[in-house]
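One structure is given here, and the rest of the page talks about it.
Excluded from the complex is one protein chain; the other protein chains are retained at their positions.
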Amino acid sequence: MLIDSEYVIETANLNVYYGELKILDNINIRIPRNVVFAIMGPSGSGKSTLLRTFNKLILLNPDARIKGVVKLFGKNIYNPGYDYTEISKVVGIVFQTPNPFPHLSIYDNVALGLKLNGIIKSRNEMERRVQEALEKVGLWDEVKGKLKMPSTELSIGQKQRLCIARTLALKPKVILMDEPTSSLDPSNTRKIEDLIMELKREATVIIVTHSPAQAYRISDYVAFLFSGRLIEVGPTKELFENPSQKLLKDFLRGGYG
Amino acid sequence: MVLEHKKARIIKDRVFTIIIIGLTILSILPLFHITIEICIRGLQAIMQSKLDFFFGVPSPPGSSQLGGIWPAIIGSFVTVLLASLIGIPISLLTSIYIIEYPKSVLSKICDKLALMLTEFPTIIISLFIYIVVVVPMGTPSAFAAALSLTIIMIPYITIQAKEALRSIPFTYREAAYSLGLPRSKVIFTIFLGIARRGILTSILIGVARALGDTASILFTAGAATYSFYGLFGHAGAIPLLIFKFIQTSYENWIQLAYGAAFILTISTMMIILILRLLIKEVKL
Partner (left out) sequence: MDRFKFLTSFFPSILILIFSSMFIVLIYNSLPILEREGIRFITDSTWRASESNPEEEWYGIATALWGTLYTAILATAITLPLSLSTAIFICEFAPRKVREFLAITLDMMATLPTVVYGVWGMTILAPTVRDHVIIPIVEALGWTLIFSEYSPSGQCIFTAALVLAIMNIPYATAILREAYTMIPQVYREGIISLGATRTEAIRILLGMIKHAIIAAVALSFGKAVGETTAVTLTVGNSFKMSLSPFVAGYTVTSLLVNQFGNAYTYKYASYALYGAALVMLLINTICILAGLTLASRWAKTYGFRT
C-alpha cells in the first residue's frame, strides 16, 4: 500500500453528492508528509465530508456518491481492493465528540484495533503497544492503575485522548481529526494541540477546524473551504497574513460562523 | 352576554376535565382489581399446599387436597427455553439484517411483517403447528409447543432488538469501521455490546409473551396433567393448566388454577419491572 509518493493525500476533481445534493465541488488538494494540515471553514462548508473521503468512511452513508479520485500514498482508494481493514492500518480518525466504546474497558478500547486486526499475536506485545499508545497521549500515568475500568468513567478530556490512543495503537501514517477539541475546555484543548504538534513527527495530521485561531496556532498548511468549494490553500502564515480571496478575508475577520 | 358565554366555556372545560380523569381511572381500575383478586385467591390456594404447590402434582379432581402444578411448571420451563434457544438467534439476525441493509426488499417486507405478526391471532399458530408438526409426529409434544412459542416470540424480539440497534449513535459505527473491523465484528463485537440492554429487553419481552400464551399451545402441547413426558411427549404449561382447570367444576382444580394464575401474574409483573429498570439506565 505504501508507495513512495511526494504527497500523502491527493485528490483530483473530487465531487461528493448526498443523493441529489452536491456537498463538495471539484476539490483538488495535495497534502504533504509530516505536517499539520488544517481544513478550515464555516459550518456547512463540507469540511467533515472532505475529511471522510480520505479514509472512505464517507461510504458508510448509503446516499453518498463519490466522483473523482482520492489517492492515499499514490493509490486511488476508491478503486476496488481497498477495504477498511487495509485503510485503517494507514489512516486513523478522531471524532468531534469523544466516542470510546462504552461497553469496553480502557484497555480494551485501545487494544481493539490490534486484537481484531490480528496484527499482534502475543499478550505481552499487545500490552506493550497499549501502554505505548497511552503514554504518547499522556494518559498512561492517569489510568495505569485502572485499565480494566469501563471507559465511561473518564472525563471528557481523557476520553478524547483515549480515542487518540485507540488510533495510535495501529501506528497510522495519517491521522484525521474532525474538530477534535470543540467539545473540550481550553485546558484540555491545549493538551490536545500540544499532542498534535508531537504527532506530526511520525505522521501527517489533517485537522478539521472551524476556528481560525486554532488553525493559525498549530497548522503548517491550511485549506479554506466554503460551500463545498476549495477557496484557497497554502502555507498557514502566508494565507493568514495575505489572504487573496475575499471570502477568506471575511472569514478571518470573523465575518462568518 | 359575553361574560356568560365565557362562563359556559369554563364550565364545559371543567366538566370535560373531570370526564377525562374519570375515564382514565376507569381504564386502569380493572388491572388493579384483577391483580388484587387473583393475588388473594391465588395466595389462598398456595397457602393450602405450601411448598407442595410448586413441586407436587395435581390431586385427583374433586379431592379435598390441592396438590401442586409441577408438571405445568416444568412444561412451561422446557417449552419456553427451547423456544428461546431457537427464536432468539433467528430474531437477532433478522433485526441485524433489517438494520444493516435497510434498502433491501427483504428488509422492508420483514419490517412490516414483524409488526403485523405481533397482532397475529395466536390460535392460528396452533392450527398451523398442528398440521405441520403434530400430525406427522402423531402426537402433541413439548417440541411442537416450543415451535409454536418460537413463532410468537420472533416478531417481538425482532422489533425491540431492531429499535435497540437503531438507537446506537452513528459515530460508533464510524469509529468501529475506522479501526478496520470487518462488518461481522462491527455488529457482533461492537453493536451487540453497546445495545446489550436493549437486546436483553427484547428477549425479556419475547419470553414474557411466550410464558403467558395459551392459544398457540392449545392443540400442540397435549394434555400432561400429572407428569412430564419428555421433549417429544405430551407437555403441560402453566397457562394451559389455568385454562383447563378453571373451566372444570372441581373445586380443588379451580383453586390450583387460581394459584397458577397468581404465579403467572407475578412473573409477568416482575419482568415488566425489570424492563423498566433496564431501559432507564442506558449509559451512552
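Things to note:
Letters are used for the chains, namely A and B, taken in the order the chains are written, and counting of residues starts over at 1 for each.
Operating definition for what follows: contacts are C-beta pairs under 8 Å (C-beta built on N, C-alpha and C of every residue); 3 or more make two chains touch, one makes a residue touch a chain.
Just so you know, these numbers come straight off a predicted model, no measurement behind them.
The undisplayed chain touches these shown chains across the complete complex, B. Residue B:I109 is the one among B:L85, B:I109, B:M137 or B:L231 that touches the chain not shown. Although one chain is not drawn, the whole complex shows that of B:Y172, B:F191, B:F228 or B:Y258 it is B:Y258 that touches it. Those residues of chain B that touch the chain absent from the view are 9-10, 12-13, 16-17, 19-24, 26-28, 30-31, 33-34, 37-38, 89-90, 93-94, 96-98, 100-101, 104, 106-107, 109-110, 112-117, 119-125, 127-128, 131-132, 151, 154-155, 158, 183-184, 205, 208-209, 211-215, 218-219, 239, 242-243, 246-247, 257-258, 261, 264-265, 268-269, 271-273, 275-276.
In this text, only the chains that are shown with their structure count from here on.
The centroid of the Cα atoms in chain A and the matching centroid in chain B are 47 Å apart.
Residues of chain B touching chain A in their complex: 102-103, 169-182, 185, 189-190, 193-194, 196, 283-284.
Chain contact summary for the complex, chain A toward chain B: residues 55, 57, 60, 62, 84-89, 91-93, 95, 97, 99, 101-104, 112-113, 116-117, 152, 163, 166-167, 170.
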